[in-house]
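For this depiction, one protein chain was excluded, whereas all remaining protein chains were kept in their positions.
Right, subunit A next:
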Amino acid sequence: MMHQTIRSGSPTLSDDRDAHLRLDGLTKRYGDSVAVAALDLAVPKGELVALLGPSGCGKTTTLRMVAGLIKPTDGRIVVASQDITQVPTYRRDMGLVFQSYALFPHMTVAKNVAFGLEMRSLPKPEIERRVKEALAMVRLEALAERKPRELSGGQQQRVALARALVIRPSILLLDEPLSNLDAKLRDEMRNEIRDIQQSLGITAVFVTHDQVEALSMCDKVVVMRGGKLEQMGTPVEVYEHPATPFVASFVGRTNRLEGIAQGDGRVAIGSMAVQVPGRPGGKVEIMIRPHRMKLVDVGSGEDAASEGVNRLAGSLTRVTFVGDLLQYHVDVDGTEIVVEAASDHGRGFRKVGAPVAVLWRVEDTMVFGRGA
């Protein structure tokens, strides 16, 4: 069912029994402010889970509590059925990759990677072998004797990844690892991290504010807001069936309209009316993804109302060319609606001010109640 106004219906991540990492009511308070509020989460073994949300949503605080760098105010952290809430960081066996890489500036690349193994007092030949392996994994064997400052940002990030993975941690924690890289490198590293995580079958938690990273890399996405879990699910679930208006607008772009539902599947928006899935009633907001809408000239052959298609008339206020997309800004009764279309060799530009209509399928409409 498309219609999703109820929150509690979000699917559980998995059965608790095979959860490798479990958070039970994890809470962090700073005085009166709550950074993380009673967070429950279960991550199955071998999965990559994204903690996604705007800054200040508590995702990094959650990650740092899992790593043991912040003491929780309340709640438990369980790894492989063992309560580790009181275990100090250095006995937690977690690989953490920092946003700033946090490499040891006074050590060579090889020494950085060897550090965790030396702390475990492994025999020297084994340390050497595993450092070599780890550096081969991130394709940096040639730079083993360099100092971190002689490396590029992408190389430093790969060293940080190798250093975290070489200890074969029970969980890999990634704290916005890609946000200091330029766009092209970010795409590359995204695939590289995902490939390595999958080939090692390691359980990983990935903190990010970038929905593209969360959707493209992760098995599950946990959307957080104000220290609370907003929704968790697969990338497709979170994108296609957002549980709340916040998730709908944070994950992907949306158009938002407010109206009064009539209880018969219709919603009145000002003087106009649209069809929505289901039979909601009362005040609602409806959301439609820009790329699910179509722009047509009023009165043209394409501008034909048909069953299961909504239509709103308005005037074109702006056309933006962003390379792969054309964005049409349409004024509909004082509300701005953005429609996206694939750009096609510069075709599709229209005259600003022209009367246009936007069409979209009823099933592509997301409806959320706005309370009484």
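Just so it is clear, a contact is a pair of C-beta atoms (placed from the backbone, for glycine too) under 8 Å apart; a residue touches a chain by one contact, two chains touch by 3 or more; residues count from 1.
By our rule, contacts and distances are computed from a predicted model.
Missing chain, UniProt protein name: "Putative spermidine/putrescine transport system permease protein", from among "Putative spermidine/putrescine transport system permease protein", "NAD-dependent epimerase/dehydratase domain-containing protein", "ATP synthase subunit c" or "Mono/diheme cytochrome c family protein". Across the entire complex, the residue among A:80, A:119, A:136 or A:325 in touch with the chain not shown is A:119. Only one residue in the set A:28, A:59, A:92 or A:311 touches the chain that does not appear here, and it is A:92.
When the full complex is taken into account, the listed residue touching the unshown chain is A:167, out of A:167, A:312 or A:339.
Those residues of subunit A that touch the chain absent from the view are 67-69, 88-96, 98, 100, 102-106, 115-116, 119-120, 163-164, 167, 173.
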